[in-house]
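Missing here is one protein chain; the remaining ones are kept as they sit in the complex.
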Amino acid sequence: MVSDVLAGADPDASDSPPVLELHGELEEFSRAAPLDVTLRLAREIVTDPTYPTVRAWTRSGRSAVGCFPVYTPQELLHSIGLLPVALHGGGENVEISHADAALGSFLCSISKSTLELALTARLAPFRGFVFPYICDVSRNLEGIFARVLPETPTYMLHLPQNFRSGATVRFLVSEYRRLAERLERAGARPYAPGPLAASIELFNAQRSRIAELAARRRAHPGQISLAESYLLRRLGGLLPREIHVPLLDRVLAELSERPVRSRDAIRVALVGPFCEQPSLDLIDLLEQVGCEVVDDELLPLYGWYGRIDPSGDPLEALARAYVESPVDIGVRAAPSTKGGAILDRVEAANAQGVIFLTAKFCEPALEDIVLYRKALDRERIPYLHLEFEERSTSYEQARLQLETFVESILFD
Amino acid sequence: MITCGLDLGAGSTKGVLLEDGRRIVATALAPTRGHAVDAGRTVLELLAEEANLFPGDIEYLCTTGGARYAFPDRHLQVSDITASARGAVFLRPGVRHVVDIGSQSSRAMSVSETGRVLRFKMNEKCAAGAGRFVDRCAKYLQVPLDEMAPKALASTKPKIISSVCAVLAETEIINNVAEDVPLPDILMGVFLSLAQRAYVLMRNVGIQPDVALVGGLVRSEAMVRALERTVGAPIVADPQAPHAAAIGAAVLGHSRLQKLSQRPTPLAAAEV
Amino acid sequence: MTHPGEEVEDGPTSAREQQRRLVEEYYADLADAGGPRKPVAYMLVGGNLTEIVRSFGYEVVFPEIVALNCAIKHESLPNILHAEAQGYGLDVCGYVKNDLGLQELGGKTPFGRIPPPDLLVCSFSGCYVYIKWWEALAEKYGCPLFVLDVPYMRDERPRSEEIEYVVAQLNEFIALLERTTGRSFDRGELRRMLAHSRKAEEGWVRYLSAGRRRPSPIEAYFEAVFYMFPINVLRGTAAAADFYDTVDAEVTARVRAGEYPVPEEKVRLVVEGVPPYPSYRTFWDFFRRWGAVSVAATYPKVGGLFDQGFLHDPDRPLESIAEYSMAAYVNQSWGLRRRLIASYAKEFEADAVVIHGIKSCRSFTAGQGDLRDWLIHEQGIPTLYLESDHEDPRYFAPAQIKNRMDAFFESLDRRRSTVSLPMVGA
Partner (left out) sequence: MTLVAGVDIGSTTAKCALIEDGKVVGRSLNPVGVELVKDAERALALALSDSGRERRDVRAVTGTGYGRFKVTFGQFTVTEIGCHAKGAHFLFPATRVVLDIGGQDTKAIKVDANGVVIDFAMNDKCAAGTGRFLDVCAGALGYDVSEIGPLSLGARRPVKVTNTCTVFAESEVSSYVARGKDPKDILAGLYGSIVSRSLSLLQRVGVEPEVTFTGGVSRNEGMVRTLRARLGLPVNVSPLSQFVGAIGAALYGLERLEAVPA
């Protein structure tokens, strides 16, 4: 597929950032460092499409597996000796010149840039890939990966959509077993309940720290910006969790020392970016124009469930946690009605309005919005819909619309 | 109390002077040509001249339009959507829905009786539905902009342009010309296809009478008729509507100024 | 505007007439809402549960088929625009927009009015949009919604735990039907219906395999689309089973009389993808001008991969339904889809593959570029990729499509013999 000629040429000579090299033991993240240093490093890692943390990790022969959003049983992958790494597309630094041909034009950026990274060997450090069935694009992407990277095992994980059936948990357990078997080729150990129980506890710890971070932001929005907390969360999908958990502990401790700024802004719920992520600039822009994001769907990976009790059959506990999760986003069949769900969220977050920020061509998001809108209209809650793409440098249109939205709430 | 609204648009820069938030005392326009700040200064001079004032007599300046942040001598900037909604309602208080078609974008908004934007929708990414498309057609068909409307209105069987692309639409027009479609039908087709695109936006925010058209395209009677035909309702087209955003900016500037002068700020003190 | 294709004859007609009658009768029955009408279940074509709901006395509506009927009659755009006005974006599947627009506008179709649903059955078998679409209908109508979660088909045959999972859900579905209708499940009735289905499916497979002949007596894409109605909508009834006897007889008669869909067969094609319904005739005509006939196609398999042995079986009712649902064409992993297409090309001795991509359908389309690449570079099969939409007439650019087709067929022609070949006349 990649013609040799093209693969040889530097795909993006002019605008790719310098490739970041990290210590094999990722010491950069294990040492105590001031928050801004950590954040600066996080920013570099998140915008480097060559996965520096994964390269560092695999240098000593360990395996990492790339997981497409939005949900993968990371606990399971961890327990069989793999580092689960969140794939989040290429961001603004990856130019698409190969992937378009395979995928077609009317698709979201994350699918294209993820494939582009594969076609330009930037995913080479990964030993396997998991594509959960969150939408038709992610599902089909697995089939393309299987062809273009025939040596690397890939798995299309069928995440169930019938949350009421008595048979769903059993089926999901069989899916997980199949996934684990499939990844043996990626260097995984066979599945065993003991290690899974331990891994579940590690991820319990990670989730609780991230929940704490969110709680702090809600209580003192000025203490940590949306982009900062987002970066810390992104790191959580890129670093070994054994490193991320103590890092978050240090951050939380330092945060308490930060002064609390207060500012005049409107409170909004941010709905839609559950899969492809908006750029850091766009996230910053939300705050710049005067929005305080009090509830968001960014990186839902950490929010599927709270604590899982691994005593008993841990694999079943893991499957059950997914099936019984209260998460209601575009890629899960709605447990109740979409309209009701959005109103509940607005109320719970005490938001003044909703910003729908959806990836261009992301059909699941686009379809939900209509139902959400109807409910918001009924209750006269203002909302704004913006679409984003990975590779955009100019946010003039977005700024214009965001400002109008803020002005329409602020001015009488 | 003189406030100024300055709309630094992509195609042209428009300005108005408003007296006591009620009376428009001057309007002016200059092409932007990529130099928003210069155009803004020119417009300010033109305004001052028309109103017989010194630029220093302007007590408050509010900018809007794409280059609203670029103009240094401003007190406030507001988005052009906020501004044109205000302007439209200032011009015609009964207006509840505003369509703004400028050179590069078109927007539809529903507004409250004070001119506050309730909902809005704009075209993004694709320029096919905006004035630049008309400009290109005019250039291509060698009909001056001002003469397009009278010619188009003579159309009996308008030929709608189906291409979604402003650039590719030109080729479609070539084909129409080659197929001997009469000029008025082609011209009216251009306006109707613009109206249809706007109509999609309008329906998306919900249409409520009175509907006003503002922005550069309102100068064209054919555009107004095309929109009326597409929407099936009368369209308010005020002669000042090309300046709606500038007017809205001046209006918002005025209310801001009033708020400020109620407080004992240095600005208010100076006024006394 | 008249499309050049409009004047073209449909070819031999008796089966077409019967099909037309079946369509009319079906819509007339639906529209007949005067007295106490039958309850109506909305269902999706891929992996549908027609027989089960019919055995409980439901009539079935397939919004996808209603949508394509609207499009082919050039009536989809107003519905689509109405849906867009409600906020459905440009990139949302045209079927969804047609249906939801049409529902808001009162259910009017070119054939009659569609009654609102009493039950929504979402077989999640091949397309994620199904889930979203049925959620919207459930929100609008507030009627019961059953989601049948059908695992994606990743192996040649479904695995036992997958079948168990689907069968367990089918039993839960039957329990739901018993509760909502107050009737008890009649296994005998289901078996009888499955026997009708089986007969229809076998007839349909026979029809489609006629494309193996040279010249082909059938048009496996454009014509087959007309003959899909009974197999998808009326499955489980005797009328559907009998219809394919008529089709059979007709194909035999054609062969005897030497009447072929394309009088002079020059190019044999496998066609992949959903048709551009709003410009169906124009599109078909582009092929006919080049003497191109589709001898096999994947689209007629969206209702089920019967030709690959996934037939309903009255003796294994629920298991065979489960297998059938899993094997729906778009529920096949790309690896399986690729291999299927290549096998059609080989078995039906096709000269080339034509892929029609749908701008607003990701399920079918995402990855068709890779398929094209695979067919050309790994299978050595000339392949043409075209793109428009299945519902939205605004996306069909005739000049562009014709240009690509002309270039493709020109090059096929020249590749077969580099010397004298007729030039295309204006």
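Structure notes:
Letters A, B and C mark the chains in the order given here, with residues in each chain numbered from 1 onward.
Operating definition for what follows: a contact is a pair of C-beta atoms (placed from the backbone, for glycine too) under 8 Å apart; a residue touches a chain by one contact, two chains touch by 3 or more.
Computed from a predicted structure; not experimentally measured.
The chain not shown here makes contact, within the complete complex, with A, B, C.
Annotation: of B:His35, B:His75, B:Arg229 or B:Arg256, B:His35 touches the absent chain (contact as defined above). Of the candidate positions A:Asp100, A:Glu254 or A:Asp313, contact with the hidden chain is made by A:Asp100. Only one of C:Ala31, C:Val205, C:Val255 or C:Ile376 touches the chain withheld from this view, namely C:Ile376. Within the entire complex, the positions of chain B that touch the omitted partner chain are 10, 34-36, 104, 125-127, 132, 164-168, 171, 174, 177-178. Where chain A meets the omitted chain, the residues involved are 3, 5-6, 8-9, 14-15, 95-98, 100-101, 105, 391-394. Interface with the hidden chain, as seen from chain C, comprises residues 369, 372-373, 376-377, 382-383, 385, 387, 399-400, 403-404, 406-408, 410-411, 414-415, 418-421, 423-426.
In the analysis below, only the chains that are shown with their structure count from here on.
Taken pairwise by the contact criterion, the protein chains are fully connected, each one touching every other. Most remote chain with respect to chain B, judged by CA-atom centres, is C.
Centrality by C-alpha centroid: the chain sitting nearest the overall protein C-alpha mean is A. Chain C has its Cα centroid 36 Å from the Cα centroid of chain A. Centre-to-centre, using mean CA coordinates, chain B is 48 Å away from chain C. Multi-chain contact residues of chain C, defined as those touching 2 or more other chains: 86-87. Multi-chain contact residues, meaning those touching two or more other chains, do not occur anywhere in chain A.
Every residue of chain C that touches chain B in the complex is listed here, in rising order: 81, 84-87, 394, 397. Partner chain A is touched in their complex by these residues of chain C: 86-89, 91-93, 96, 124, 127-129, 131-133, 135-136, 138-139, 147-149, 151-152, 154, 161-162, 164-165, 168-169, 172, 333-335, 337-338, 357, 359-360, 362-363, 365-370, 373-374, 377, 387. The part of chain B that touches chain A in the complex is made up of residues 66, 78-82, 114, 116-120, 122, 124, 252.
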